[in-house]
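Below you'll find the structure I mean.
A single protein chain has been omitted; all remaining protein chains appear in their positions.
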């Protein structure tokens, strides 16, 4: 049966990864009809929602798992996968468990997580530090200390692209790394506004203030242009998710030799388990509904998981798969994962609305040096106070 | 007296015209009035991803006007709007007037001026980013020529970023304005030109003081088209600056879009768009009545 | 008696005024035009140059330098092998879809709007001004706001996901501006022409088709430029109101250009953009001849 | 029973407003079958507007219009059986002359050869055969006008409406076309309604002339009646070129019957045919330049000496301006008998040919 799958994985590596999913699904005798739309949620979401509410849904669709699809589920437009999950014993194989929790609404499972991405990395250019004559830092504090030397050498200490999500992401990472896991959760999970306005978070803002000063001369928009600055040694480092690794690889750089990756900014070696998941709209056609089940099973098949994640450069959602082919930084991630130092990330903890407001605040904060730390914290606390 | 036929029902006079106007009437009523009413209605709810009927009164509006980004957007739109309106009209008209001089290569030049209009801003935004990038764009080129203090980095300077957007906007849109103006110019009575020549009025003054005022209908059309484009400006900003640096180049349409689809807060988006529409309506409705309401 | 024949032969200017190729006026005129043209061409130049470079060369970073090594691979890739998810056939995949969407949409939207404009200018009826006002205000509504209401409407009339539905959407959103365009243009034509045609026995449609239409070539060209550009480059409606098998070219363009993750292939992006813009470009160039001077000349006293 | 049965065009209580401006006020006009009516009046008096109403091109505000006994008040122009020539020509600019002529016929579905025949005939009448393939923009003003007439000509209609069709033509062509239109009228016996500024046209073409002013018909009568017995001062002054001489004065009942006095001037009115019982009081005497004799010696009921002020040759005739006391009078004489400036001449006229107007401007 033909099943249309909508997703926003369109770049080279991503497409190759999707091809693995399609291959596996086609092998079951069905057919994967590809409906790729590039451009992340903002572009794809109206399309998906229109299609689903317009009564012409696709067979399956990608979402960042978390709270994005909540309402569609509540509106009864999405398919309940609990039967499949029970049959396939997902609760046992999916790791960390929180991934499946994010797919669960009212005790029922509505999505299939397929990979784990982590935001909490600091990528450093060994070349840049060599040029500046300082050792490659081991953690955030050393990094901040090294900033003047970098600047003197004409190097931008920290690259932060102009897009809003990069600034907000960097701040979240700083909060977890500098403020610690508890503080992070207190703000983002418990939405404790008083705490967010308090001295501990003020520390985080201090760090963010340092970061924005270091990032002042970035002058690029896209994250990969910022990454490229690190690759070419024009910038000392970048706070970015594990997807940045792909850029280093394409440029032929070797982890450890040409660049250094510090999970949790070298302060708090914890990673979050955000990732992608597939949702299945409710279809009338029984054949297609059957195919949806097959696809759900296929997505979590160990072989598919390995093939997919190797191409995608992300971590598999099953603990029982073998990933010997992974590279240095990926291994670091796997280790942390194995240790269980995982945390729920803001995608799951906060609504998109709150996320967006944070993005607005932090992109302004990073761009506008005269926005004081105090003022920014006050506004941050206000956002947290209203967060849902 | 056999008072002959009665006045036929008004309904059936100009029947063809009315039938032909059905699409317009339907569109106006169903889409624009209906859609707008729907939007306004849902702006009083706290709809998130999907429209839903949980009323929250004016909350969305209160939040809207308390949001720094919205205020910045409005301010940007005002600056950008006024400048873009003026420059589009001026440049478009000047280009049209220049092309109207029975010159050679008219077709080629017109196509050159118009071509940016055909290009998706998704990518041309990137090119403008490059051109305006201080490290490898125009600034770098000028500096490499020896003028090392030359500074031209509108996209990375919060206070002038909106002008950087304007430069690209003019590049993209003036060609079409020129086309409209050209179509208007070509409709002016030849005798007026002759009279002006006999009067010894230089060509540019003839254009400015005589022909331009005579092109009023075209100007109005152009004005509305430009203004509608300004109010809806979105792609351009996204492609060039994503609203940055920070929120320095945010615009209302982007606010609407971001909150509807990124933030999944339809209510907020609807409130913002209602505000936009309200302000447009305040300007447009009286004007349209003045302009078109009276019989010609 | 002085007859002109007795005049000395060579006495001052005679015959048509000679035209100097390098008069001050011409230098100013062409000078200005070429400078402005350069401004318009600069970004295009960057795009073209970039599209002819290989990625390593682009990383070197000088956007103005001509390609050291011209490669047409980005073009080939953009057209035929850039991937959209799993389908690696570049822009070519959506090209015919785009044509299938654009042609009927442009024709329908211009047809409807020009008839509307004509009815508004020449056949006013009670309330026509009101609807017109609504339309004009409608021109200022951000499209995105109307996305969901239209989804609901299309769903209810059963056109959701079909090409017809999309054509309808394009006609609806083109209507305000186009109607204004045509209305104002038709209103500026001599009213007597319309009257003469009515006396001649022509009805609503034949006046429109045989009198108004041929006299409105420039404005039709403008409308065509507007609509072809808009619809050909439309992404949002094209993707929201259709199915993947009818996605227009801009979806591929967006997919090539807008990948959030992974390497940006600027050369392919530029090539893809230029390729996508090619169809409007051709239309612009061809339509240029239709910008005729004084289209209504001779209709009235003179 | 129906008053409109034997009329070709009947207009009843027609009113027309443009917004708040009232252009025509309950106008009545009955035109007999085959009659040639000329509308005459100053610029802006509503002639074109009336024609447009008859043609159905303007939505009237009140009243009724009958054509051939049929109430056409709400009919479409094309269903009224009319043909119209516009003041501004209104040629279709994108069509060649031939296409311009054939358009209406094609729309009506006339067979091709019939179209060809009619065009050939119209083109011959109007002398536009060599122009058939040109577009209007390449025609001179007069040529355009002829095409515009041709467009009405080719259509076989009951009523022709002409809005100053000849105003831009040269005198020769004008007189030729005038004769042509007259002959056309005799041949087709259509009803024709014709707006003009030209008196010669009005006088020679019309069966009846309607003189309009401010949307009201002042007088509707045969040309000679309008010329000789204008109902009011406006009509008297409007008709005739050079215009009628007016002398302000008083009407008095003297010993020798009624007389008109102005300064030292006294004109006995024994030969004047009063329209109504005269009453003494202010009055205006009007006399046409061609009704004044110069040095004729013959015994006019009134004659006086005058000084020649200006002499204006006009081809066959000459206009002589004479000063008669405080009054200036124009006199038209054959050119060969024209006096010189400064000469003293005797002028005289028969009050029978004069017109007297009361204080309200109406004829006495």
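Per-chain residue numbering starts at 1, and chain names A, B, C and D are given in the order in which the chains are listed.
Note that a contact is a pair of C-beta atoms (placed from the backbone, for glycine too) under 8 Å apart; a residue touches a chain by one contact, two chains touch by 3 or more.
Since the model is a prediction, treat every value here as computed from it, not as a measurement.
Asker: Under the definition given at the start, what are the shown partners of the omitted chain?
Answerer: Counting the whole assembly, the omitted chain is in touch with B, C, D.
Asker: Pick out which of D:101, D:119 or D:173 touches the chain that's been left out of the picture.
Answerer: Selected residue, touching the omitted chain: D:173.
Asker: Which one, D:185, D:259, D:288 or D:363, makes contact with the chain that was left out?
Answerer: D:288
Asker: Could you tell which one of D:26, D:140 or D:270 touches the chain left off the display?
Answerer: D:140
Asker: Of the residues B:33, B:56, B:71 or B:210, which one touches the chain left out of the display?
Answerer: Answering carefully, the residue with contact to the hidden chain is B:210.
Asker: Taking the full complex into account, what residues of chain D touch the chain not shown?
Answerer: Contacting residues on chain D, toward the hidden partner: 41-44, 138-143, 145-146, 167-175, 197-200, 203-204, 223-224, 227, 237-243, 288-291, 312-317, 332, 334-335.
Asker: In terms of residues, what is the contact footprint of the unshown chain on chain C?
Answerer: 2-4, 6-7, 11-18, 301-302
Asker: Tell me where the left-out chain touches chain B, residue by residue.
Answerer: 189, 191-192, 194-202, 205, 209-210, 213-214, 216
Methods note: only the chains that are shown with their structure count from here on.
Asker: Treat touching chains as neighbours: how many steps, at the fewest, connect chain A to chain D?
Answerer: Minimal hop count between chain A and chain D: 2.
Asker: Between chain B and chain D, what is the separation of their C-alpha centroids in Å?
Answerer: Going by mean C-alpha positions, chain B sits 55 Å from chain D.
Asker: How many Å are there between the centre of chain A and the centre of chain B, using C-alpha atoms for each centre?
Answerer: Computed from C-alpha means, the inter-chain centre distance equals 37 Å.
Asker: What is the distance, in whole Å, between the centres of chain C and chain D, each centre taken as the mean of its C-alpha atoms?
Answerer: Result: the chain centres lie 54 Å from each other.
Asker: What positions in chain B touch 2 or more of the other chains?
Answerer: Correct list: 13, 135, 257, 260-261, 295.
Asker: Which chain A residues sit where two or more other chains touch them?
Answerer: Counting only residues that touch two or more other chains, chain A contributes 46, 49, 53.
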